[in-house]
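This is the structure I want to talk about, given as structure tokens.
Omission of a single protein chain aside, the complex is shown with its protein chains in their original locations.
Naming follows writing order (A and B), and every chain is counted from residue 1.
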Amino acid sequence: MVNKRGLLTFASNPVIASTGVTVGPLETKKSPFSKYADKNYDDERCGLKTNEQGHAKMMEDACMIALSKLDKTPTDAEFVLMGDLVNEMTPSNFAASTIGVPYLGMFSACATSVSSLLMAALLTESGMAELVVAGSSSQHNAIERQFRYPLQYGSQKGATAQWTVSAAGVATIIPHIEGAPIITCGTIGIVTDLGLTDPLNMGAAMAPAAADTFKRHLEGHGSTVEDYDLIMTGDLGKIGFELFKTLLDRWEYDVSSTFRDAGAEYYGKHPEFLAGASGSGCSASAYFSEVYDKLLSGTYKRVLLIATGSLMSPLSYQQGDTIPCIAHAVEIQMK
Amino acid sequence: MAIRKILLLVFILVLLAGCSTSIGFKTVNTTDIDEQQAETLLKEDKRLKNAVMLIHDDRLIAGLRVNTFERFKKRKIAKELTKELEKMYPELKITVSADSKVLLETNKLIEKENEQNYLKKMKKISALVKEET
Partner (left out) sequence: MDEKKYQQLEQQITPKPRYLKNCILAFVVGGFICFIGQFVALFYISFFDFTERTASNPTVATMIFISMLLTGFGYYKKIAQVGGAGSAVPITGFGNAMISAAIEHRSEGYVLGVGGNMFKLAGSVILYGVFSAFVVALIKTILVGLGVVSW
């Protein structure tokens, strides 16, 4: 008896019609994903006064780009589902206020990219939406400041530390059409907490959540590793990704190929960025740029995207609490 | 790579050159007071590396440099020597300090200034030593 909890299957085959990805200046220079991006900024704040305003601007631009690719305006969109990591998701709120589309804030930390995508697919599946915008974003300065130390504070980071990306990724989801990647199914993650407390080693905390969701997805939807051209995790980073593969190896999955991690690859495995990238913009901008483009071009036929998020706040870890983590999976097929 | 090697060499040379400058023991006496006693006191003190002593008018200034590992006790050493010198020359106003400023200034005074300015400068040095913070 296969446990069907948390599994989603979209019989109406909703598709991702277009994507919009914006990346910050550092990512433009260092990230291999930036060449798939739609817009680059020269300035971290996008020419605005504060980091948070720049963050909102990045989100807003990504939404507008995704809509303009379909020749649509925000007035055509029925829902926008997005989120970020700043307190109360203010950048997303401001971006939603500018574009003026009915808005639902989503929060699954760095897994927001997939959770909003799944919710958008559900809305489309239910027949209540013809055009839904879903996405997430993060901005290095705004997020580091909230979760860690001031930006210029000299603290030595260990090999497990990750670098929050400045990027936004947005997708538009519409009912089935030919020639676009189909969201076939998904799995909502269970919050996993194995008692890790180091906020500078989030990859290790998130890896079991990713492994759990992966296992549930494969068992629940009856697929195997070989069915996929690509299995990509969100922002586990080098160490978390290593742990994730070790866990899968113990469960006797073949982890030799098809596995990638957006966080570990985001800055081209450059040692300056230690374990790699993190942030809700990391998975979103990687999935909706390179992965989406390769799905469209037919390089990938069937992919499994597992975005992971650590559901902590500065308060919770300062009070010594453990880091609960979540991972959502979405399967996208190109037929 | 050549530049790096040269830089390293210069760096080491500068470091080593810093160690070799030495003033030794110097005494200048413009009065007819017998300075021999004080000189032997300073010279025979094993803890001292350099010492410059100037006796002029009714003042005696001694700038000391103590051995590296005696540095933690340098204020104590200066105090001890002050007491001994005061015993030897009760008629003089005595300033003894292990502060390198005193050594430097006294040395400069001996090397560069003429005798007319001695008193003024000596008063200044004594005032500096008394300054707190």
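Everything below uses one rule, namely that contacts are C-beta pairs under 8 Å (C-beta built on N, C-alpha and C of every residue); 3 or more make two chains touch, one makes a residue touch a chain.
Given the structure is predicted, the values throughout are model-derived calculations rather than measurements.
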{"item": "Chains in view touching the one left out", "value": "A, B"}
{"item": "Which of A:Leu196, A:Leu230, A:Ala262 or A:Ile326 contacts the chain that the document leaves out", "value": "A:Leu196"}
{"item": "For chain A, residues in touch with the removed chain", "value": "49-52, 145, 149-160, 194-196, 201, 204, 208, 239, 242-243, 246-247"}
{"item": "For chain B, residues in touch with the removed chain", "value": "97, 99-102, 104, 124, 128-129, 131, 133"}
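Please note the rule applied: only the chains that are shown with their structure count from here on.
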{"item": "Whole-Å gap separating chain A and chain B, where each centre is the average of the chain's CA atoms", "value": "70"}
